[in-house]
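Worksheet: the structure to be examined is printed underneath.
In this view, the complex is presented without one of its protein chains, the others remaining in place.
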Amino acid sequence: MATTTATLEPGSPVSGAPDTGRSALRSSPALRMIGRRLLLAVPVVWGTTLLTFCLMNLLPGTAASALLGDSATPEEVTLLNHKLGLDQPFVTRYFDWLGHALQGDLGTSLASGQSVTGLVFQRLEVSAELIVLAFLIALAAAVLVATLAARRPGGVADWVSVTLSTVGLSVPPFVISLVLVLIFAVNLKLVPPLGYVHLGTNLGWNLRTLILPACSLALGIFAVLNRLLRADLIDQLRTEDYVTTARAKGASPWRVLLRHALRNSMFGLLTVAGMQIGVLLGTTVVVEQIFSVPGVGQQLMSAIQNEDVPVVEGIVLVIATITVLANLIADVLYAVLDPRIRHDSASS
Amino acid sequence: MTVQAPEQPAQPGALPDAMVPPARTVSPLKAMLRRRDLDLWIPGVILGALLVGCFIVPLTGVVPDPMSSDLTQTLKAPFAPGHILGTDTIGRDTMSRVLYGGRTSIEVGVAVNVIGVVVGGLIGMFAGFRRGIVDSLIMRVLDVMLAFPALILTIVIATYLGPSMMNVIWAISFFSIPAYARLGRAVTLKLREQVYIDAARMSGRSDWAILRQHIAPNVFPQLATYSLLQVGIVVMIEATLSFLGAGEGPSQASWGTMIAAGQTYLSTNPAQVLVPSAFLFVTVVCLNLLGDGLRSRYGRGV
Partner (left out) sequence: MTATTSATPAGAPGDRAAALLEVRDLTVTFPTDRGPARVVHKLSYTVGHAETLAIIGESGSGKTVSSRAVMGLLPPAARVTGSIKLNGHELVGLREEEMRRHRGCDVAMVFQDPARSLNPTMKIGEQVTEAIRLQSRVPKRQARQQAVELLGRVRLPSPERRFHEYPHQLSGGMRQRVMIAIALAGSPKLLIADEATTALDVTTQAQIMDLLLDLQEQYQMGLVLISHDMGLAASYAQTVMVMYAGQAVERAPVAELFTSVRMPYTKVLLEAVPKLELPPHSPLPVVSLRAPDLTKTAPGCAFAPRCPRAADDCRTQDPLLQEHANQHAWACFHPEEPAGVAVLAETGGQLAQAVQESAVREVSQ
């Protein structure tokens, strides 16, 4: 479980100095790198679908017998198996499912008979808003706190930074949710403890219902980003020569920090942040349960309870694909943003 | 050591060593604690106390049976007579439940990482040593697994497998293996460069023997150091899973289930949620601090 909040992909660049070799050729190295990554992503996405399908169909409890219960007669089981197409060979079922999925058809829900695709994307909207909010909160807070901490290491902001990061990395999001509810909803009564108001209905209430779940999600991400950014900023301030140059020009410490150090850190930070989207999606499942937010996560949980296999499969597939794509974009974004890769080096 | 003057230093005009700051940035508090090994002792002692509390104290009979419910004493707040941390909805003593619950969490945490280290380490060593197509294939599979939103699948798997601790362990282990495998492979690759020459000299030695004698003794300790940080994460995941109802049934004591049960009483009796949460927090923080401290001393390896 190394990819949950606390650890990183090995080799993810953070400071503004990646190890990319500079191409002497005229063709843009950036495009080549993007192309390479895209190509590599394809087998990963495919593998994701395979993994999803395997897990869903090789686990006990998904067979018709489990669906019907112990009292089912063998004939009923066979009938249901045939109806669900479960008596087909595994490979056929896989490609059948995959083929449909590529066309946008994720099957129909066993519980409601509705199209899974429709159900999922309906709920996805809500989850998306929640995740975007959480992401923005985490990013903004991380930049703010890390910058203040780097300005005065050992000061108040630094202490806050370390404490919040430790909490964010040591407390699972569901606990954070409950604590936040306890403080802000129960005791301070600032926001409702659960529920959801749609964005279109009332923006104010929408934000009030989403602020606590968003913060619960954000804290873990904040911890990761804050730690990295703070370390990177301090490192730059202490060791990089361009910082000395800036100071020699007469730049104030804030200017050095913001216009030189922070600027260089942002690429790496955004890349890492992008890779946290997968984590966010996973955590959303829990948080939506607690706050009764009608998103994809809640849908997944109830589908699991109801043993509504197509819905579970569909949701897992959608989430997995989004995660892989988010990672890919984050990776590629680095290449696009870093001017050293964007512009080829000229010969003198 | 003779010096040619004028010296052509590696970095002409470089500042004297005193001016070059240490590579890793630590806050002054951390530095102070580290010098006296306090950053290992403090979490270590706390964890030790927890371990004693969870595994040994229940055996002594000092705390009441976590399963015995006394319906005359339901939902007591902490510091009630006889129940230092209060009781839950059906009168079970919170203190004993918290200690028993700790056992579950810690056992899962350790078991998952042992499996991860062993299985992941073996896979990684194998891939790193063999290289070639086998290695590429394994790496692709690992990549897919690592790209996955693991938490979601873990929930799905654990729920489907049925409520039992072993199932939870298997579910979490499945997704912890790739990280260990990757690390093990990286270490093996590095070692291979060094050991390879020895291996050539020891012609006739089977691959297995080389792996066993030379590579494994280097890989596993590094994985073990890394695993300390992972135990905390696994504990959190286990808590999340049992909170969602995926782990042991609610009748069993587990921090996650206790918190889940306490949810309904959050406004009236927050201790139900806060007590197991506090234990969870302290445990994970200590594990993380311990892991951090050991890692900074003995290095990442790769």
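We call the chains A and B, going by the order they appear; numbering starts again at 1 in every chain.
As a convention for this text, contacts are C-beta pairs under 8 Å (C-beta built on N, C-alpha and C of every residue); 3 or more make two chains touch, one makes a residue touch a chain.
Computed from a predicted model, the values in this text were never measured in an experiment.
Consider the whole complex, including the chain that is not shown, and state which of A:Pro89, A:Gly113 or A:Pro339 touches that chain.
Within the whole complex, the residue contacting the unshown chain is A:Pro339.
Of A:Phe95, A:Trp159 or A:Tyr242, which residue touches the hidden chain?
A:Tyr242
By the contact definition given up top, give the residues of subunit A that touch the hidden chain.
16-17, 22, 238, 240-242, 244-253, 259-260, 263-264, 267, 338-340, 343-348
Convention: only the chains that are shown with their structure count from here on.
Starting from the mean Cα coordinates of subunit A and subunit B, work out the distance between those two points in Å.
That pair's centroid distance is 22 Å.
In the complex formed with subunit A, which residues of subunit B make contact?
Of all residues in subunit B, those touching subunit A are 20-21, 25, 27-29, 112, 140-141, 143-157, 159-162, 172, 175-176, 178-179, 182, 186, 229-230, 232-234, 236-237, 239-240, 243-244, 259, 263, 266-267, 270, 273-274, 277, 280-281, 284-285, 288.
Quick one: in the complex, what on subunit A touches subunit B?
Per the stated touch rule, the residues are 1-7, 9-10, 43-44, 47-48, 50-52, 55-56, 59-62, 153-154, 158, 162, 166-167, 169-175, 178-179, 181-182, 186, 193, 231, 234-235, 238-239, 278-279, 281-283, 285-286, 289-290, 300-301, 304, 312, 316, 319-320, 323-324, 327.
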